[in-house]
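Missing here is one protein chain; the remaining ones are kept as they sit in the complex.
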Amino acid sequence: MGPLITQDIIGGQWNFVIAFIIGIGFGFVLEQAGFSSSRKLAGVFYGYDFVVLRVFFVAAITATVGLLFFSYFDWIDLSLIYVNPIFLKSAIVGGVIMGLGFIIGGFCPGTSVCASAIGKIDAMFFLGGIFIGILLYGESFSLFKDLYYDKVPVDKMVFDALGISQGTFVLILILIALAAFYVTSLIEKKVDKVEY
Amino acid sequence: MNQQTHLKDHKKISLKLPLIIVSFVILIIIGFLTMREPERKFVVSVDDMQKAVLQRNETIKPEEVLKIINSADESYRFIDLRNPHDFIKGHIKGAINIPKQYLLADEYDKLIKDTSKINILYAKTHDEACGPWMILKQLGFNNNRILLGGYSYYSKTGTLAQNISPKDYLDEKPKYDYAKVVKSVSGSAVIGSSKKKKKIKIKRKKKKKGAEGGC
Partner (left out) sequence: MNIKYVISASLLVLLGVILAFLPEKSHTTEIGPDKLLSELNDETRFVSTDKVADNIINGVPSVQLIDVRPAEEYNKFSLPDAINIPLDSLLLPDWQAYIDQEGIKTIFYSNGTVYASQAWMLSRRLGFSNLFIMKGGLNRWIETIMQAKEPDQTASSTEIALYEFRKAAGQFFGGGTQVAGSSTNTKKKKKVVKKRKRKAAAEGGCG
């Protein structure tokens, strides 16, 4: 059956409409989870608030489990889902930059939009910075081109690399997630609460 | 913002959490319940089907069909794949009309599954009966034969004027020596390299109202 647009069950012109609706939902959930607060986001790094980790981890495992079951019921054709090609080196460099930006600025790109929407000035500055950064990067792309496209020949999927089935990998992922939730709740108890 | 409202928020979410997960589980249970294997599946692999196609032995000649009709052989059954309109206008005696789009319909299920008789499939042309035969063959039914030439050749031989040569009803038999015919047609003098040829002015056929379709 799915994905609906790729299979032309819903016309391609609905693409943006659906993206708009999902975007509203995404923003709503981010705001509901309190992600428009930079202190909450930074809490992951200081150990007083792990809601960010929990929300994203729960979202990830729920989506994974859902997609795999849907695929099993033939509700969706996973081979039609776009998966980014793997660029290991640029992913590491980008991850470091993103992490630094996260802890310095207190937002990740999505949450900065969310926080700007509720009127946070720091988030608006953050957002402005994002666009300046995109511009600079775009203008100097030729410098980074080699790094950007540098391909390391590795398996694209973790379960392929480990030689286990997709389902087993998901089970392991769930167990890791639950363990992480438990451990982080212990850490939260130990670390002094921060008022915000 | 004070901590109290925040704690309240968390409580709300923690109330919703099990509800969401339970509904998620219910959705998956629904998925399992509604999941069913497709009723029909091809049992013959594409490669085996290709071999079966190349054997070309599941056909029957018009003259053999005449014999079957005359001897009223009970081990055969005629299946007319044309539309009911053509069927009413004329068909082989005793034929059952299954318009080809209803070949796999429930009402004919029993008939198709009854392999005690040999089905002789026919349509207007050999080619029209070929597709249904291939589908049945790939579903594992081996009791189907195609009437060569289709109904049009049956009706020609049906009048017992048997001056029909295999050349006529064998769809794939070359009727002409193509190369010879093509040579015999006077080519225009301009013809040289294929690039040049494209410049020849050809009066283009007027577009018919999209009847061509496809290409």
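First chain written, first letter: the chains are A and B, and each begins at residue 1.
Just so it is clear, contacts are C-beta pairs under 8 Å (C-beta built on N, C-alpha and C of every residue); 3 or more make two chains touch, one makes a residue touch a chain.
What you see is a predicted model; the values in this text were computed from it and never measured.
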Specify the residue from the set A:V93, A:I174 or A:V191 that touches the hidden chain. A:I174
Sole residue of A:L80, A:L162 or A:V183 that reaches the chain not shown, by the stated touch rule: A:L80
May I ask you to list the residues on subunit A that touch the chain which is not drawn? 3, 5-6, 61-62, 65, 68-69, 71-72, 74, 77-82, 84, 108-111, 165-168, 170-171, 173-175, 178, 181
Since one chain isn't shown, list which residues of subunit B touch it in the complete complex. 14-15, 17-18, 21-22, 25, 28, 38, 40-42, 46-47, 49-50, 53-54, 100-101, 103-104, 125-127, 130-132, 134-135, 138-139, 170-176, 178-179, 181-188, 191-194, 197-198, 200, 202-206, 208, 212-215
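Heads up, the rule we're going with is that only the chains that are shown with their structure count from here on.
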Rounded to the nearest Å, the gap between Cα centres of subunit A and subunit B is 48
Could you pull out which subunit B residues touch subunit A in their complex? 1, 3, 6, 9, 13, 24, 28, 31-32, 34-35
Given the complex with subunit B, which residues does subunit A contribute to the contact? 32, 34, 62, 66, 69-70, 72-75, 193, 195-196
